[in-house]
Each structure stands twice: as structure tokens, then as C-alpha cells.
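Written out below as C-alpha cells is the structure these notes cover.
Missing here is one protein chain; the remaining ones are kept as they sit in the complex.
Naming follows writing order (A and B), and every chain is counted from residue 1.
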Amino acid sequence: MRLSPSPDRLFPADPATRGLARGFYDAVKNAPILSPHGHVDPSILSDDVPFSDPADLLIVPDHYVLRLLHAHGIGLDRLGRGDSDAGAREIWREFAASWHLFAGTPVRFWFEDTLHSVFGLTEHPSSANADEQFDQISAWIAQPSSRPRALFDRFGIEVLATTDDPADTLTAHRALRDDAAFTGRVVPTFRPDRYMDPGNPNWTAALEALHAASGIECSTASGLVHALEDRRAFFQSLGATATDTGVVDAWATRLSSAELERIHRAGLDGSVSPREARAYRAHMLWELARMSSEDGLVMQLHPGVLRSHHRPTLDRFGPDSGHDLPLTTHYTEPLREVLNDFGTNETFRLVLFTVDETSFSRDLAPLAGFYPSVFVGAPWWFLDSPDGIRRFREAVTDSAGFYKTSGFIDDTRAYLSIPARHDVSRRMDAGWLATLVVTGRLGEEEAATIARDLVDGIPRHVFRL
Amino acid sequence: MRLSPSPDRLFPADPATRGLARGFYDAVKNAPILSPHGHVDPSILSDDVPFSDPADLLIVPDHYVLRLLHAHGIGLDRLGRGDSDAGAREIWREFAASWHLFAGTPVRFWFEDTLHSVFGLTEHPSSANADEQFDQISAWIAQPSSRPRALFDRFGIEVLATTDDPADTLTAHRALRDDAAFTGRVVPTFRPDRYMDPGNPNWTAALEALHAASGIECSTASGLVHALEDRRAFFQSLGATATDTGVVDAWATRLSSAELERIHRAGLDGSVSPREARAYRAHMLWELARMSSEDGLVMQLHPGVLRSHHRPTLDRFGPDSGHDLPLTTHYTEPLREVLNDFGTNETFRLVLFTVDETSFSRDLAPLAGFYPSVFVGAPWWFLDSPDGIRRFREAVTDSAGFYKTSGFIDDTRAYLSIPARHDVSRRMDAGWLATLVVTGRLGEEEAATIARDLVDGIPRHVFRL
Partner (left out) sequence: MRLSPSPDRLFPADPATRGLARGFYDAVKNAPILSPHGHVDPSILSDDVPFSDPADLLIVPDHYVLRLLHAHGIGLDRLGRGDSDAGAREIWREFAASWHLFAGTPVRFWFEDTLHSVFGLTEHPSSANADEQFDQISAWIAQPSSRPRALFDRFGIEVLATTDDPADTLTAHRALRDDAAFTGRVVPTFRPDRYMDPGNPNWTAALEALHAASGIECSTASGLVHALEDRRAFFQSLGATATDTGVVDAWATRLSSAELERIHRAGLDGSVSPREARAYRAHMLWELARMSSEDGLVMQLHPGVLRSHHRPTLDRFGPDSGHDLPLTTHYTEPLREVLNDFGTNETFRLVLFTVDETSFSRDLAPLAGFYPSVFVGAPWWFLDSPDGIRRFREAVTDSAGFYKTSGFIDDTRAYLSIPARHDVSRRMDAGWLATLVVTGRLGEEEAATIARDLVDGIPRHVFRL
């Protein structure tokens, strides 16, 4: 099958609407990429060494890809995870033979774009061409123009935010800052998740790592808070403008200092109950909001994900192996205390993401439509697809308009997919704006302005870039 | 930017579908407006004095407008609320400068319609034309043909229902009834919310007001019930056909008489617990259904709104200041007792509204598709937008058809927006009917009949007008 992505892909089918969408898209398709939230390893840019092979570049680290292969009975041990001894070529063959299983999914769409636009491939992957395409991609990898820094330029990335642990020394970020040969902007993001749950067996080790990084004793909750504040300042000194927090629910309610310290001690001596751990975590979420209201780091919140649903897979293959799953998620009551305390604070900024799309029209857009601090985060994990993006715009524009949404985030560790992901967003937003124009809800000139703001002014403002 | 709303606005983009939609719409666009649920102050009609100024007419009382301005950092004190000393012209300037923030929202759509159709303005508001448009609207206000009664005729309003407290003397309604010069129909709606929550600090004062209005002692629950029944009869004598109740959830379950009276006394002496207050409120909701099953006032229920989310704003600017927010809402289990008791009672009629659109296909349409008493309320607050209306029809038609939906309600205190709001509904329904015809699900002739029934026979039947 010939691979030739349509220039009009993702635009609405109606010819008049499509014509408008094409116009809005053309004006932004080459705009610089602002990527304020993602998971690219910054050392690929500081070291700028070539990628290793097609499997390691495109398949092994991408749980979007692995999970659907796994769902069709291809074990992760055949896909390079855990104790797998599968070679890169074998992994690519598995993927190529399973190409049809991705039909209709965003993974397939991103891949087609990448295979065509980045590598110049002209056929859909298949068992028949697997070896040939593996070799073609391998040859591409070997070219100097395929190194990470060269792609940073080719992709037109202006800002790339990474996600980093508070105890991280940010060596790669410092190297990039000090490297005159690299003019891109790569900024860290403060992600303190592992310090928030005293019920987690790794919590004590995390506190020790943070103590080592900050020089601040974390044997008390107030010490931990102080150490986190210290590291936030350090992250800011290296360009961070935001934090990110993933939690199972959005409850953020304050504890008394005595109760907080009591639970902290119980966490250290291993006697903490699940209920106490939840209360501690809810307090820490409030505390993170308080910090953002003071230091101005934009607070990103991703609640509602149950991590590592399948214990046997976690035990054998580790986290991020494809079974983080969405839960029903609420925001309006859980965040009431935080928003009463900081919701109208001019320094505070809170971007709310969801994996439960029912919250778009019920919780997120109404909250963002009142609180100056709140913005509706772009569709994320499981929803960052063409239809997910369309439903997002249809659900949130009513109450929040365009200017209380966050702008697109790619949220990816798949470096090569970044342009394709942003392109999907630009195409879908162009189509949505065209629909508003054709249905008499927006003027053409104003729609063109909004299309530009969505890829530039809005993310720049929301993430304080 | 030139303001010239398209005559085809909101119709589907596909030309064949659009042509059909236009036909269905043309036949109903001038049909009389039946407004069975809204918040217009009836004294504007009984007194028929000119509106004061553009800000007070269009902005200050409309929390749809205020909330999005507030979300962009324009404090309510700059918008005429609370202790604001902002002048009308300054408020209009704030609004005009923020016009782009409303792009894509229904507020913007209603405004464009009103500015164009009512005032005859030909430009979008902007900072550049703010003073000029303020003057133009002010001049319009000063004309005799811009007075409330003249507009009642011009807008083609046949019935306008207001929302009124049971203790209200309905002076304006009586004046209108007795005024031979006014031939419109303005009816009160019985809204007993404030008598249902013994945990509310204003509850005792409310009981006293009701005692004063009814002459019936409310120091017992049975007295309160008796007083409410008495006032319902009074409302009916002035044309009321419906009640309205807004509650945080839809639970409606009966208490024993002893338990009810015990909680009533606890409410009076200030010792009621939140749990008791909830139980009391759930009983009272059951009681209101029981009353409707006897006197035939149509029961409207709006559950799932958390009122005044942001306490500091409530304290400074009062209720209805833009932070009433939707909650996840259920109906099937909470209303089971009421529906087992009255669901097949021929006198009983229950119109269920929602701010949680997931309930359209899961709860509301299935309930209305079995119980003769239940009707699915039109999309309301946060969902009364073009896309909200489309999703409503797509979600409820399967199980409830058209004839178990309520017909449109505008739910507004913004008098001038009434025609625009009804127009949105008529356009969207025309488009939905056209889609059904084009996709072979409905004949053209039958669709035309339904379009007319939706603006006439259906609301007349459901609300017993």
C-alpha cells in the first residue's frame, strides 16, 4: 500500500468548510513549535549522539505503541521490554506485521506522518517490506542531519519542556544552557509526584535523594516542603516555568501542621494507613498550589490515572508499560479549597488536564470560565486524537472560549512524533474554526487570528514562556 | 469588523442539509415565543419604565457575561457588582475591549444577534467604537418603542413565566392581570428552594416570611408543608402552571413524620447536622412531588449545581456572581421513590434538567421513555449553546423521541436576549431535523410537523400553558 498522506487530512469533509480550514491551517503549519509539556530526555540534545536503531527510536519506549501490540497477544518480552532479548529488527517486524491493528488510531496517524515526512518512506509497513524499511530507517539514523539537535531545528522547535524529578541535578539542562553551539530553549519541569505519597515503599528513599540534592533535611513535613521550595527555585534558575503533578484524584485539602507531621512520621516508620496517606497527599497538593501562588511556576495537574493496573506486568516490565488507565475524575469539589485560597491570586496559574472527557463541559470549562487562574488543559493521553480534540473544542468553547484553554501539549517521549502531534492539533483547530465560520458563529478574519493565537500567544501566555 | 449575522447561521454546513434546515426554520422563525421558565423581573413589565443604561441592560445582571470577563482578570468591582463605583460607560468599555474573549461562545452569539437585530448596530464592539456604541444603545433605550412592554410585543412573546419566592405577594403579576392595557400573559413560577434546607442560616427568617405571607405557622414541618400548599394555590390563582426547584442532588426520599419534625426543631434551634439537613431536604423534595401530583403544577427540577463555589466572591459580591458550578448528577436511583409513588400518576408531571450532559442518554431519556410523568428538560445553563443543543438531541432522541422533551426554555434574566436564545433553539432543531431527513430517518413532511410542535404544541402540553 502506497503511503501518501493527504495534504487535506483531518479537515472537515464539507468542501466549503474544508477550504476555510485549509486557509487557517496554511497560516500556522510552519509556526514554531512551543512544547510546554513533554517527556523527551534532555540528554539526547546535550549529548547529540545518533539514535541507536528503528525499534529503540520508534517502538520500545512508546507505550502508546506497545499497549496495542500487547492487546493483540504480542508479549512485551517480544518488544524489547524487561528481560527481552528480541533484536531491533525482530521488533520492527512484529510492528510491521501488526500495522493494520492500528488502523483508525492516532498512533497510526502519527506514524504515517513521521514515516513519510521524516524518513521519506512511500509504503505502509508490512511483513513484506519490514526488512527493507528497517534498513531505510537505519540509514536515515546514520546521517548527521538525523541527530537530535539537527532535528530540533528541522522540526522548528522553539521551546521544549522536559519533565524532571526535584532531586535531579539537571545536568543536561545546564550543559545545554552553557553550550554556545545550541541556541534552542530546553527547560525543565518540576514533577514532585514521588514525594507526595508516604504509603509508597519508595518514599523514604525519595526523601533521602531530595535531602542529598537540596541539603535540606526531609525527616519532617516542613523540611520536605522547604526542600521542595528550594528545588523549585533551582529549577526556575534553569528556566523552568511550570510544575506537573499526576495524582489519582484531585482532592487538595489542608491538614493541621500537627496532623501532617504525625503522618509524615508514620510514613517514615512504615505505619501509615491508606487513609492517612491520602490525606497527606491531598495536603501536599494544596501545598504545591500554595507554592505556585508564591513563585509563579505554572501548576499543571493530571488527576484520574490509575497507574500500572496489571501487577504481573508491573513486576516483570516496570512502570510505563501500557496499563496506566483512566478513572472517573472530578474537579469542582476536590479543588474548592485550593481555588478559594488561591483562585483569584494573580501569581497563581493552574492548568487542569483530564483523562475523563465528561469533565470537559461539566467541570473544567466552567471552572476556567470563572477563575482567572484556571485554564483548561489540551486533550491528553487517550484523548489527544483527532476526535478527542474535536470533542474537546465542542465541549469547552461554550463556557471557556479559546482564551482560557492551554494550547496544545504533545506530552511525548517519542521525539520524532512531536511535529506530527502538533500538526494534528493545528489541523483540528483549523477545522473547528472553519466550522464556526461556516455556521455563522465567527468571522473569518477573527478565526484566522485565533488560529495563530492558539499556536503562539496562548501557550506563551498560559505557560509563561 | 462588520457585524452582519448570516441568515443561515447554525445550519449544518452540507448544502443539501442546509437547504432543508432553512425550510424547517423559516416556518417557525416567527412563531410566538413561549417562555415557560425564566428570571425576568415582572415589575419591568408592570411598571414599563425605560431601561437605565447599556451596562445595566446588558452586562451587570448577566452572570454569563460577568463570569468570562472575571476569568480574564477583570474584577467584578470593575463591572458594577458589589461596592463597585464603575460607571455604565466604563463597564461598556471593559466589555467592548474584551469582545474577542467571547469568540465561539453562546454569549457572543446572543450578543451579536441582539446588537444587530434589536439595536441595528453594524460593527462588532471594540475599544475603538465603545463610546459610539454606548451612545447608540443609550439613544435606543430612550425611545418609547424600547420600553419593556413594546418589546414584549415586538419580540412576539405569548407567555412569559417568571420565578418567584413562595412568600412573594406577586404584586407585579396582579398589576399586570388587572391592567387592561397589557394583553400579554406573564405567569409566576413557585420556587421554594430556601424553605428546604434547615442547615441554611437564613432558613428561620424564610419560615417567618412564609408565615407572614400565608398566615400559617411554620414552626413545624407540617405547618411548613401546609403553608407551601397554601401559597401554591395562590400562585395558581395568578396563572402559575409550574414550580421550580434547584437542589445539589436529586435524592427525594420520605422521612417518618416524627423524624421530620425532630429535624425541623433542630433547624429552628440551630443544632441541625449536615446529614440531617440533607435528609430533610430529600423529604421536602418528595413532598413537593406529592403536591404536584395533587395540584397539577408541573414540577421542574434542576439538580447538580454547587452554588457560590468561591466564598470570597460570595461574601463581597453576593450570590449569582458567576461561580455556580455543575456537579456529576444522577437521577435514576435518587428519584426512584418519587417515581414509584407518583410516576404513573396522570396529574403528576416532572421536567428534569441537567448540567451534567452525561445524564442525557444514561438517565433522563430512559426515564422519560418509560414514565408518563417525566419529560427531558431542554439544555440549560452551560449547555444551552448550539453544540449543547445538538448533543442533547443526538443523545435523547433515541430513547425519548421528540415528544418526551420539554421544548426550549430560555432561563434568562437578560430580557433582550430572549428572542436570540429561542432563535438558536429553532435553528438547531431545524438542523437536527434536516439531518434526520437527509440520513433517511425521517420524512420531510413529518419533520416539518415536528419543527412546529417543538415551538408550540410540545411546550404548551408539557408546561400546561
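Annotations
Here is the rule we use: a residue touches a chain if its C-beta (ideal position, glycine included) is under 8 Å from a C-beta of that chain, and two chains touch if they have at least 3 such contacts.
If you're wondering where the values come from, they're calculated on a predicted model, not measured in any experiment.
The omitted chain makes contact with just one of the residues A:39, A:173, A:323 or A:422: A:323. Summary of contacts with the chain left out: across B:129, B:236 or B:332, the touching residue is B:332.
From the options B:133, B:163, B:214 or B:399, the residue with contact to the unseen chain in the full assembly is B:399.
Listed by residue number, the positions of chain B touching the unshown chain are 12, 14, 16-17, 330, 332-333, 336, 339-340, 343-344, 346, 358, 361-363, 365-372, 374, 394-395, 397-404, 435-436, 438-443, 445-446, 449-450. For chain A, the residues touching the chain absent from view are 1, 5-6, 8-14, 67-68, 70-73, 100-106, 108-109, 124, 306, 309-313, 322-323, 325-328, 355-358, 382-383, 385-388, 391.
Everything that follows uses one rule, which is that only the chains that are shown with their structure count from here on.
Centre-to-centre spacing of chain A and chain B amounts to 39 Å, using the average Cα coordinate of each chain.
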